[in-house]
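With one protein chain removed, the remaining protein chains of the complex are shown where they sit.
Chain lettering (A, B and C) follows the sequence in which the chains are written, and residue indices restart at 1 in each chain.
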Amino acid sequence: MIKLGIVGLGRLGKRHAENIAFRIQNAELLAVCSIVEDEIKDAQKNLGVKYAYKDFSEMLKNKELDAIVIASSSTEHCKQIEEALNAGFHVFSEKPLGINMHEVLRAREVVGKHNDKIFMLGFMRRYDASYAYAKKKIEEGIIGRPFLIRCYGLDPVKAVQGAIAFSEKSGGIFLDMAIHDIDLARWYLGSEVKSAYAIGGCYEYPEFKKYNDADNAVALLQFKNDAIGILYVGRTCTHGYHIETEIVGTEGSLRIGSIPQKNLVTIFDEKGAVQECVSGFLERFDQAYVAEIQEFVNCIIEKRKPKVGVDDGVMSTKVAYACKESFESNKLVIIE
Amino acid sequence: MIKLGIVGLGRLGKRHAENIAFRIQNAELLAVCSIVEDEIKDAQKNLGVKYAYKDFSEMLKNKELDAIVIASSSTEHCKQIEEALNAGFHVFSEKPLGINMHEVLRAREVVGKHNDKIFMLGFMRRYDASYAYAKKKIEEGIIGRPFLIRCYGLDPVKAVQGAIAFSEKSGGIFLDMAIHDIDLARWYLGSEVKSAYAIGGCYEYPEFKKYNDADNAVALLQFKNDAIGILYVGRTCTHGYHIETEIVGTEGSLRIGSIPQKNLVTIFDEKGAVQECVSGFLERFDQAYVAEIQEFVNCIIEKRKPKVGVDDGVMSTKVAYACKESFESNKLVIIE
Amino acid sequence: MIKLGIVGLGRLGKRHAENIAFRIQNAELLAVCSIVEDEIKDAQKNLGVKYAYKDFSEMLKNKELDAIVIASSSTEHCKQIEEALNAGFHVFSEKPLGINMHEVLRAREVVGKHNDKIFMLGFMRRYDASYAYAKKKIEEGIIGRPFLIRCYGLDPVKAVQGAIAFSEKSGGIFLDMAIHDIDLARWYLGSEVKSAYAIGGCYEYPEFKKYNDADNAVALLQFKNDAIGILYVGRTCTHGYHIETEIVGTEGSLRIGSIPQKNLVTIFDEKGAVQECVSGFLERFDQAYVAEIQEFVNCIIEKRKPKVGVDDGVMSTKVAYACKESFESNKLVIIE
Partner (left out) sequence: MIKLGIVGLGRLGKRHAENIAFRIQNAELLAVCSIVEDEIKDAQKNLGVKYAYKDFSEMLKNKELDAIVIASSSTEHCKQIEEALNAGFHVFSEKPLGINMHEVLRAREVVGKHNDKIFMLGFMRRYDASYAYAKKKIEEGIIGRPFLIRCYGLDPVKAVQGAIAFSEKSGGIFLDMAIHDIDLARWYLGSEVKSAYAIGGCYEYPEFKKYNDADNAVALLQFKNDAIGILYVGRTCTHGYHIETEIVGTEGSLRIGSIPQKNLVTIFDEKGAVQECVSGFLERFDQAYVAEIQEFVNCIIEKRKPKVGVDDGVMSTKVAYACKESFESNKLVIIE
């Protein structure tokens, strides 16, 4: 039984906490940490956790714990990773690894030093049943050699006011939203990005302009193996949360989530044949959030490294910064 | 150049006339006949026909004509077929062949006597690109031996008032609507119906009750080769005109028109992913109406029999009557 | 914490046991019972159960237990339900309730006597996210008044040899396979069946004939509110496990699972655009099996009755028998 403590009980942190408490095998949610008192009370009441902390360092003193799950604000990730590893814990951190290149490189160094500890980064899409299946099929060779990927990451317009409020600190649309897609692109294509060119604009919400940000943007990536990446990120999607990925190979192609269907129901009415869509990431990736933490726990038990690690965080951040720089300068950016 | 005269210039007759005038190779629309003066005037103005008649017998005296297309009221079909064949013309008749067993059997006799003439019945679905493709695939064996067919024939609710008005004379929902499906079922399964059991009701429009009719009904057919037929006909379809057919075989199955899509556009909006649907038979079967008359003309030129003939009309009518009888009696009806 | 004991650790029993052990909140798998020694050993090893029994009566003596989950052979259900209720436990039983009318009526009587205990029947489809969503939408009125249901229950042909072996004891295709569909039909239409007419055959596997059984069959049901039910059950589905349900109402219709897609991946290759399909019920209804037991546990905790009870088992069995009788006699069967 792996004993876990979690920091951060916001929307995603709460979901992780619930999953650990009820849906992860061989794991126990022993402690929670949050600066929001109500979140702590809720967790104690609903999840039956034994320990609750307002201070992260205090939680790290609890030696009953085996591992720490970090679901706090992005600004805290890197230092909490370091603190937790130094305190002797296995660490799972939500994406993004960090919010600037300096701290993600530092995180890499720290993780490197604690090679005996499991470190895993929350690129949960790799654990989504459909994404994992696509990877397996590609490895089996059914599309030949993959040479192009198209990634859509579109947030529901219903969430746009939150994005506007967060815009100042978000690092911009590529750092905020494209990180998952960049990770998927590297994973499926098996290569690193060598250049990025990005354009975009504020087509509906001029509020983003203030921080040099966009409500919709596209990046065109060139990989070291000459493969092509197309990233489209947007914050004005009316039909819901649209995560779509297409991988084109020399002998076929795969599409994942072309219609981000809510379920298997099709409604026939005056409008026609209607497939309703998922409303957000917690609905779309419900299963993946369970599977990634399960994998983290399994890695601890079986003493093996997860397939998604600190390097994936470093490289994805690097590419997101290149996209951001290109978008701001309207120039092609070479990633050395 | 085959010279055609058409009788009936209503919605479908007009479409046939336009097709012959502009879209059928090796054919010329030489004459039209209608009891509605305005229809004649329109045809003369828009289709450039040389001859126009108010009286069918008059048109038959025109020996420049090679063939007659009958698109008049269902009540006229049988006698006009007979008159036209006797006058020495090839004949294409719209479905249904006739409105009672007596006259369709008489029509069969008449057609038999004029074996040197081409007679073709307007079961145009057989000439629809998708239906024809399905037939070809079945003949190639891709689904093994077909043993079950499910046919949906749903009229748009927008047309229900017309159906109510026509209910007294229509012969009921099976004779009016299921004829095409019965023909398809016989064609795909390669067997004749041995029994029928049908139920239904007036779920939204009690107006149909007056004539012992239904707004929605289902028949379950057993074929001589033990295959199963499911027919669902309805008049209250909100999403448009829904013609769907599924053929299940021992090694696979085919579905035709599961979503009766208007075109290749999918709309993504607040409702989700929306595929608009076709509004009616002229939209859905536009291509099939051309192809069937083209086949009729080709048969005349090449002196060969079309694959859909008078027997198909006789057998389909027989089955429709069995469905009607079963619906009215709530008893299983054996077709001898 | 509700403490559960399970009897039967076959394919589905094992899944229930795993779910209770790892995925159900507020529940603990305390005991297992099986006549197969290896199954017991596996459960002890993998699920960490405290108690293991070869004899059902022995398990019932364990007063640490709160509730019993019955996943044994269908022939055992009724008597185990009775024994467990009499011993003072809440009971969840897999479908079917029983294998003949006599014992299901007896089960109803027994359940009635233990009104203070929760009894729930495993019609898990009602707890499938898509089926539950459809129910909610219907209750919201989006399709008006439902008047027709079409249910497909097609087992993968890969499982046909098992079905042949089981044919003698299965009670025939309707009792074996259509029970879930009958329950769904009653649930969505809100009415009971008044008559059934069924046909079918051995189109590919004559082996079923020996027991008067079929490899594919269709029933046409008439409900007391005049609604129509179409049931198609088959054992020769080449593309996988195909459970599809369509509910037609006066103002629209819903389809659930028209393509029984494996996941959100579409493969584009020489064949075209390919959507792979689910292989069996454990894959298709994974989430539903969790949700139904969760509901059972919640009902115990919250002292409320589940929405699916013994009457649903009795009525569904009655209808399945009527279908069987009609199939065997080729006559319309009235259910009194």
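List of remarks:
Rule of thumb we're sticking to: a residue touches a chain if its C-beta (ideal position, glycine included) is under 8 Å from a C-beta of that chain, and two chains touch if they have at least 3 such contacts.
Since this is a predicted model, take the numbers as computed values, not measurements.
For the chain missing from the display, the contacting residue among B:Lys79, B:Arg106 or B:Lys137 is B:Lys137, taking the whole complex into account.
Residue in contact with the omitted chain (choice from B:Gly13, B:Gly98, B:Pro146 or B:Gly257): B:Gly257.
Considering C:Asp38, C:Asp116, C:Glu270 or C:Glu302, the position touching the chain not shown turns out to be C:Glu270 (whole complex). Within the full complex, the residue among A:Asn46, A:Ser258 or A:Gln287 touching the omitted chain is A:Ser258.
The residue from A:Leu12, A:Ile35 or A:Leu220 that touches the chain not shown here is A:Leu220. In the full complex, the hidden chain is touched by subunit A at residues 144-145, 147-148, 150, 197, 199-201, 203-204, 216-218, 220, 222, 226-228, 230, 232, 234, 236, 238-239, 248, 250-253, 258, 330-332.
Listed for subunit B, the residues touching the missing chain in the whole complex are 21-25, 129-130, 133-134, 137, 142-143, 251-258, 261-270. On the side of subunit C, the interface with the absent chain consists of residues 238-240, 242, 259, 261-262, 266, 268-277, using the contact rule stated above.
Here, only the chains that are shown with their structure count from here on.
By the residue-number overlap criterion, the interface of subunit B with subunit C counts as same, with over half of its numbers used by both chains.
Nearest to the global CA centroid, when each chain is reduced to the mean of its CA atoms, is chain C. Inter-chain centre distance (subunit A to subunit C, centres taken as mean C-alpha positions): 38 Å. Centre-to-centre spacing of subunit A and subunit B amounts to 56 Å, using the average Cα coordinate of each chain. Separation between the centroids of subunit B and subunit C, computed from CA atoms only, is 42 Å.
Multi-chain contact residues of subunit C, defined as those touching 2 or more other chains: 251-253, 258.
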